[in-house]
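Missing here is one protein chain; the remaining ones are kept as they sit in the complex.
Chain IDs A and B follow the sequence of writing; residue 1 opens each chain.
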Amino acid sequence: MTQPILSVRGLNVRFRGRGGGEVHVVRDVDFELAAGQTLALVGESGSGKSVTSLALMRLLPGEPRCRIGGRVLLEGRDLLYLTEAGMRGVRGNEIAMIFQEPMTSLNPVHRVGEQIAESVRFHKGLGRRDALDRAVELLELVGIPDPLRRAQAFPHEMSGGMRQRVMIAIALACDPKVLIADEPTTALDVTIQAQVLELLRDLQARTGMAMLFITHNLGVVAEIADRVMVMYAGRIVEQAAVDPLFAKPLMPYTRGLLGAVPRLDIFAKEKPPLTSIPGAVPDPAHPPKGCAFNPRCTHRQGGLCDQRTPPLEAAQPGHDVRCLRWREAMEAA
Amino acid sequence: MMRYLGSRLLQSILLLWIVSLIGFFVLYLAPGGPLAQFALTPGMTQEQLARIAHQMGLDRPLPVQYWEWLSRLLIGDWGQSYRDSQPVLAIIGSHLFATLLLMGASTLLAMIIGTWIGVLGAIRRYSIFDYLATIGAMIGLSIPTFWFGLIAIYLFSVKLPWFPAGNMYTVGDASFLDYAHHLVLPCLVLTLVTVAIWSRYMRSAMLDVQGQDFIRTARAKGLPEHVVLRKHAMRNAILPMITVAGLQIPTILSGALVAETVFTWPGMGRLFLDSLNYRDYPVVMGVLMFSAVFVLLGNLLADVLYAVADPRIRLT
Partner (left out) sequence: MSEATLPAQPIEDIAPAARFRAVRRFVRHRLAMVGVVMILVLVLGSFLGPHLYPFDDLRIDMRNRFQVPFMGPHWLGADPLGRDLMARLMTAGQVSLAVGFAAMILSTLVGTAIGAVAGFYGRALGGALMRFVDAMLCFPNIFLLLTLAAFIQPGVWTITAIIAFTSWMEVARVVEGQFKTLRERDFAIAAMMIGSSDARIIFAEILPNAVAPIVVAATLNVARAILLESYVSFLGYGIQPPLPSWGNMLNSAQQYLTSAPWLAIFPGLAITAAVTGFNFIGDGLRDALDPRLDA
């Protein structure tokens, strides 16, 4: 593997409630991301995917309400130790982000051209005119027809797919090294989903940026990712390249996720796969003892899984798993 | 948008009609009704009164009388003052400027101060400042305005002779500064209430906006916090405030009336009270109707402005 651009070590996020109790939402997350690579982060709702990505951007609430620990190294610089002003220079410039909800993620009172341009103006010091020209260029790049006219449009005048393209244009405005896409296609129609994915893949090929792609949808993972991280209750529970993971998932949870994917239906808008594992994600305020997955696991062994917290082990080179019984579980399959 | 404005206009006309019905009803509540001025004249006999009543058409059926009254209202014939026989509308017109000056100055001040209190309260939610602002606003809404005016006069006009206690200008001076000098105390008093209301609405509008996704987008672009605040958050939070401003017009008018009475400010409120004291019913009714129409038009204007200011409402 090439030298990583982004390297995350022991990332922890804790929220403090108004009552004073602490909720540990992201636990000891480690990963690396190289230029041109796409890493998918998958997991059920509430597993901590969005919080992880927002922590990288330092977009979570401030200190008393939320504590972030660990290291987030962008080309060797620890983002968690940057000043707020220094971090602003990173956001939207070196790391950019697109969100799930294109309908609400754009400011309704500003023209889309302006919303793209302001990022360039701020980071690249371009004048108003040049920044707007750049915005039109970007609109063209993300495949919006008649970009000159569309730059003058307000968000509400565009469809969901178009708005997501605008969001992508905003994210790409300063040629970021890392793009974080938090469920960018979930809110879109199936055909539009495919187009947006295609666009992202194409743009990545052209710019060589690294991508952290968060999703519910394993079909999308197969489409776009090089490597996959599976997250459960704030922890990475399995991590591998796409093919080995799909071919030979080691963690029972991953197996549960994959087992339920109808292979042909990879762009299904609804996400039955992730809800088909019986039971629900644990409440992060009261995680179960031992392996967080044990109350739902078919391979659980009493006295073991509910006592010891499994470490993340390298089952094979480049394939890590957090399960005490991955050998037995694999044999049983 | 034209359709929307059209329907708002129709609604306003309907409301105006109901307002006129209420006004007519109130007019007939007056002791002696429209005859009151003659009933007060010494030496007036019952027969004379009856004759005048007949001349004025007061013995005709109520709907007919209402129709006459309304049509006169519509063509701008609002009757004449008992005091000096001037047309009511002209008298109101000559007092309008003072009231608009007072309301305008205080509203502007309240918007500026209230916006900042509200915004600060929202971004430092649950801070000491927010808490004090909340309590302060509630007390501000609870202090009787006229009493606050009296205290202000006592402090800043009697004890410390900084500001004049009444009138709009000094005879013989009437420069801009002179007006401003006279404006300070009444404006301060009127602003107390409006700031309290405005800051509360602004705070909740900001809290609403701050939780929105596009604010997160703006931060994710790496924009400095003041740009996020002004260009993205406040710009959106101010929009609904246009409607709030429209809805506050009756409160501000009431407040202006109070301030004018305490500071002998020569506006519509002062005119209204003087006319009440003289039992000058045509003027009283005139001011009452005028203020209702003013409120109605103000609301309509606020709606139009909102439609213009919000790009989501299309200008087609």
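Note that in this section contacts are C-beta pairs under 8 Å (C-beta built on N, C-alpha and C of every residue); 3 or more make two chains touch, one makes a residue touch a chain.
In this text the structure is predicted, and so the values were computed from the model without any measurement.
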item: Which displayed chains the hidden chain touches across the whole complex; value: B
item: Given B:5, B:19 or B:89, the one touching the chain that is not displayed; value: B:19
item: Identified contact with the non-displayed chain, of B:64, B:151, B:180 or B:308; value: B:151
item: Contacting the left-out chain in the complete assembly, out of B:101, B:133, B:257 or B:307; value: B:257
item: Those residues of chain B which, in the complete complex, touch the missing chain; value: 14-15, 18-19, 21-22, 26, 29-31, 135, 138-139, 141-148, 150-151, 153-154, 158, 250-251, 253-254, 257-258, 261, 272-273, 276, 279, 284-285, 287-288, 291-293, 295-296
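As a convention for this text, only the chains that are shown with their structure count from here on.
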item: Rounded Å distance between chain A and chain B, as computed from the means of their C-alpha atoms; value: 53
item: Contacting residues of chain B [partner chain A, same complex]; value: 212-214, 216-224, 227, 231-232, 235-236, 239, 310-312
item: Of chain A, residues touching chain B in the complex; value: 57, 59, 87-93, 96-97, 99, 101, 104-110, 118-119, 122-123, 154, 156, 167, 170, 173
